[in-house]
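Structure in structure tokens, see below.
Here the complex is missing a single protein chain, while all its other protein chains stay put.
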Amino acid sequence: MELILTPAEQKFRDEVREFLAANVPEDIKRKTMTGYRLSKEEHVSWQKTLYEKGWIAPSWPVEHGGTDWTPMQKHIFQEECASAGAPPVLAFGVVMVAPVILKFGTQKQKDYYLPRILRSDDWWCQGYSEPGSGSDLASLRTKAVLNGDHYIVNGQKTWTTMAQHANMMFCLTRTDDSGKRQEGITFLLIDMDQPGVTVQPITTIDGSQEINNVFLEDVKVPVENRVGEEGKGWTYAKYLLGHERTSIAAVGRSKAQLARLRDIAKVEQQDGRPLIEDEAFQKKLAEIEIDLLALESLVLRVLSDESAGKGPGPEASFLKIRGTEVQQGITELLVEAIGNYAHPYVPEAMQTGWNEDPIGPEYAASIAPHYFNWRKASIYGGSNEIQKNIIAKAVLGL
Amino acid sequence: MELILTPAEQKFRDEVREFLAANVPEDIKRKTMTGYRLSKEEHVSWQKTLYEKGWIAPSWPVEHGGTDWTPMQKHIFQEECASAGAPPVLAFGVVMVAPVILKFGTQKQKDYYLPRILRSDDWWCQGYSEPGSGSDLASLRTKAVLNGDHYIVNGQKTWTTMAQHANMMFCLTRTDDSGKRQEGITFLLIDMDQPGVTVQPITTIDGSQEINNVFLEDVKVPVENRVGEEGKGWTYAKYLLGHERTSIAAVGRSKAQLARLRDIAKVEQQDGRPLIEDEAFQKKLAEIEIDLLALESLVLRVLSDESAGKGPGPEASFLKIRGTEVQQGITELLVEAIGNYAHPYVPEAMQTGWNEDPIGPEYAASIAPHYFNWRKASIYGGSNEIQKNIIAKAVLGL
Amino acid sequence: MSFAFNDDQKLLAESADRFILDDYAFETRRKIMAMEGGFSREIWSQFAELGWLALPIPEAHGGLGGSTVDTAVLMECLGRGLVVEPYLAAVVLGAGAVAEAGSDAQKNGILPGVAEGTTLLAFAHVEPKARFNLNHVETRAAKDGAGYALTGAKAVVHNAESADTLIVSARTSGSVTDADGVTLFLIDRAAAGVTLRSYPTIDGLRASEVMLDGVKVGADAVLGEVGKAMPAVEAVADRASVLLCAEAAGAMDAAVKLTVEYMKTRVQFGRPIGEFQVLQHRAVEMLGAKEFSRALTYRAAGVVDGANPRERARAVSAAKVEMGRAGRKIGQDGVQLHGGMGMTDDMAVGHYFKRLTMIDVMFGNADHHMRRFARLA
Partner (left out) sequence: MSFAFNDDQKLLAESADRFILDDYAFETRRKIMAMEGGFSREIWSQFAELGWLALPIPEAHGGLGGSTVDTAVLMECLGRGLVVEPYLAAVVLGAGAVAEAGSDAQKNGILPGVAEGTTLLAFAHVEPKARFNLNHVETRAAKDGAGYALTGAKAVVHNAESADTLIVSARTSGSVTDADGVTLFLIDRAAAGVTLRSYPTIDGLRASEVMLDGVKVGADAVLGEVGKAMPAVEAVADRASVLLCAEAAGAMDAAVKLTVEYMKTRVQFGRPIGEFQVLQHRAVEMLGAKEFSRALTYRAAGVVDGANPRERARAVSAAKVEMGRAGRKIGQDGVQLHGGMGMTDDMAVGHYFKRLTMIDVMFGNADHHMRRFARLA
């Protein structure tokens, strides 16, 4: 089911399509599509390409290097990037910390950090979760004590995605535990290239290492690296959560993965016929494609509410729930599609510069690891159970 | 998947099969299979047939008119009755109140009521639920006040199945509300043929009237109609719940309905082929048949635990949950099978003595009403949510 | 592509919701169902005055020329009120078929009357053995002098008994399931040889089995081109399907609200059952099912008027699948969360459940549209 676009929107889509076709390197495209890991350099080089085009931060205000795109244009851009196999822009800088700095930061912070984010000079990571604070984030205990013109930070962050590449962390710290848990939380920008910061990778069930423990021992953070007021960090964090709710639906990504699934199902044979001709499999494809169409339709509705000035309500939590269900559903069908070749575990095959013959079909290597890895999607960013709690309270008044 | 039977069990099954083939009247069989309503007389006449054979109360002690059948034999008997289209014996007398009388009743009560139950002289109904007490049964408020040699009972029972036919009700009443809610409940046997007892039918969403409100106004109940001690009624009610857990799985009934579904799917045409040849429909049939086989397997395990002297644990709650899921799943597939003829609503067609031509295929008339009526299965006898609470607490210690 | 209502649509929704609230309470509906033909002529003329009957009818023929999205906005409100008046039969299907296939003369002859509420139509296409295959037409129209003689049977024709004119499909050539050779006819319900067997439907509407025994009609009774009716029938069925999804969206909305309200008032174990997390999440899933179904429905409604038949079919089937799944979940869980009360005829939730279940069946259930969607992939 194609989007119905105005002529102007069609023109825009073609422009984006052309640019991507001309600028996404082949091997990057292949890796992104097959879910292979990209190196830091590969991420950065692609982001610089977008930066030079002026498309690195579509949602930012124009005067800070953003675009004047309509919500629909942003949706088209995301969808085209995904189907072109462009690596997703890492959210931590452009999408997560930047809006907070823009809204609550000092002029000095804006002048210094925003250009660096646009140029990908800094690699940001998110210092939220702690061993004892997962779904219950407000219970965090990492301590920040003001000491003259510095905070001294002690504690442990965990589940920190890509911290191994990061030189900056936006971090929720506790500066006061006398009052309500949500109070006394302070939002700090921490330079990770300093003594006291230790990053220790965590191996996940798929065997990959993209999340980390980050230990903070007597880490010095200048007061000018505090965003907004002391003790107001929770407000800023929630503002951030409310931001860009539609992108978590990952419609474009899922469309691309669904297309990939179709291609694989055309190659895989079952009883002498391509798997895609199997009625039961067709039905599963149709089911998930319809789920995805409904998801996209709700995304479009939320977007047009946005352009009508209405911010996305808590209903947007549905986008996270359905979005992750669709993503996980596709990873599951991919595993089903490759049959016995879900067994081999050859992580090297997913690394840059591996050039042996694949075991089984080339597309198989990343599929099972990806399936297991992607179970995280219903856990992080507020587990789907938490999302439902939010809706029950905020929307249904239960 | 056939049951594997010992030669003795096979012989028993054949004996049961012969008896049923010879004794279940054709029209009764047809009505039972198609879910048409039976008249009181039809129920009673069949139960008398079983009584004369000595098979009306298989689970009772032999000396009271029961059988010495093994659990496996009881399972076979149930399955054969269902597949022969024999009307289920109404549970309220034989299966529900009788075991309580047997265990906690006075000799006088045993001598008087048990033979009458065997002969279907009394039609029993269950006075448990009240408007304010559904899942939370212990909150019941129907008051029984001792007044000399009588209790005076006032209150309202609801959801009382087939009360319109009943002349006796076993009833939970509150004789004391000073202590814990579970205490102060008394188990009374109430003669319904007396002033002060008003039965008011409730129409359910399928348009049928098999449940009722029962209003009790200054109803006199002789003390000798109290079972066991005053205030101990909750214990007796729970004993009753623990009883015959495997029969609620209704394996035999579901097998018979599944067979009926197959027959209908052979007749119904889709794009010029019998519906049963449609792969997607076959898959649904297989899915539910496998659910049912797994259910039966667990029933058999619980039965063999019983014969090994172990009473069924709270795990038996799983039998209720899966059992009702399977039953409801079959009613749903039946609706799907008949296509457009789910629309007509012709309750007369389900009554005795209607002899106009059917609208659409004859088997269609009862299917949609049955689907809607059967939603009750996951609500009554402790809703499936309550069952899960029980398991979480009693089995998992959560 | 915009997903927001325009001002006219907002006004329409407000006035329709207002009407349901003021004049179409649950008990009123019960009384109306008992009336002759199973609906209220008086309310029907109110619909006419409000311009609702004219809404989808072309301006050239006494209508307002509203889009399918406009009509969806109205149908959603009607769904909220479980309205039993024959809007689908007479306006969406009946007038829709005439507008789709009819000659100008036929349109001028029939549509203004529908818009004014003086003419009622019914769409007699589906047959006893057709299941969900639209091409399955056994009814035959044999040449009979200048005209035709129709013989056959039509199944579950909603509101046929109150229709002035039946729009009947019949084979003028080809064999039972051919796409070619089907012709639409305008037939007076009172014509000789037309026999109706009428009955209530389980969701509170009225329908009939229509028997045709050598019914004679003139050549002018032919609606559209002889033997070429199927594209029109499919267009009408697709538009009706997406509008049924809109009606369902309203019904789901109401069922969810009723359920949540009940959860706030029903007390068990000393607290409103709405405080139990399991039931909260169930209600949340119900709301989500409705939101997704509704969004996809309006998207499809926006497509049907313009798109090519394949695009239209994909969009409509996707919406019908999503609606079928959502309606089933909301109907079943709505009753479950009401507990024993939900099983009683006195509570509205069961009636929404029944209507949602039957909407799924109309013009093909979720399974049928899943296959159709997949085939067109």
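Note that the chains are named A, B and C in the order they appear, and that numbering of residues resets to 1 at the start of each chain.
We adopt the following convention: a residue touches a chain if its C-beta (ideal position, glycine included) is under 8 Å from a C-beta of that chain, and two chains touch if they have at least 3 such contacts.
Fair warning: this is a prediction, and the values are worked out from it, not measured in the lab.
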Q.
Given that one chain is not shown, which residue among A:Gln10, A:Gln269 or A:Gln351 touches it?
A. A:Gln269
Q | Of A:Val199, A:Ala342 or A:Ile390, the one touching the omitted chain in the full complex | A | A:Ala342
Q.
With the missing chain put back, one of A:Thr49, A:Gln109, A:Thr142 or A:Thr158 would touch it. Which one?
A. A:Thr158
(Q) For the chain left out of this view, which of B:Met72, B:Leu140 or B:Ala163 touches it? (A) B:Met72
(Q) From the list A:Ser129, A:Thr142 or A:Gln156, pick the residue that touches the absent chain. (A) A:Ser129
Q) Which residue numbers on chain B touch the omitted chain? A) 1-6, 9, 72, 282-283, 285-287, 289-291, 293-295, 297-298, 300-301, 303-305, 308, 315, 318, 321-322, 385, 388-389, 391-392, 395-398
Q) For chain C, which residues lie in contact with the unshown chain of the complex? A) 276-278, 281
Q. Hey, which chain A residues sit against the chain that's not shown?
A. 129, 132, 134-136, 139, 158-159, 202-207, 211, 268-272, 280-281, 335-336, 339-346, 359-360, 368-369, 371-372, 375-376, 378-380, 383, 385, 388
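Here, only the chains that are shown with their structure count from here on.
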Q: Calculate how many whole Å lie between the centre of chain B and the centre of chain C, each centre taken as the average of the chain's C-alpha atoms.
A: 38
**Q.** Geometric centre distance via CA averages, chain B-chain A, whole Å
**A.** 53
Q. Once you find the CA centre of chain A and the CA centre of chain C, what distance in Å lies between them?
A. 42
(Q) Going by the contact rule already set, what residues in chain C reach two or more other chains? (A) 370-371
Q: Enumerate the residues of chain A that touch no fewer than two other chains.
A: 283
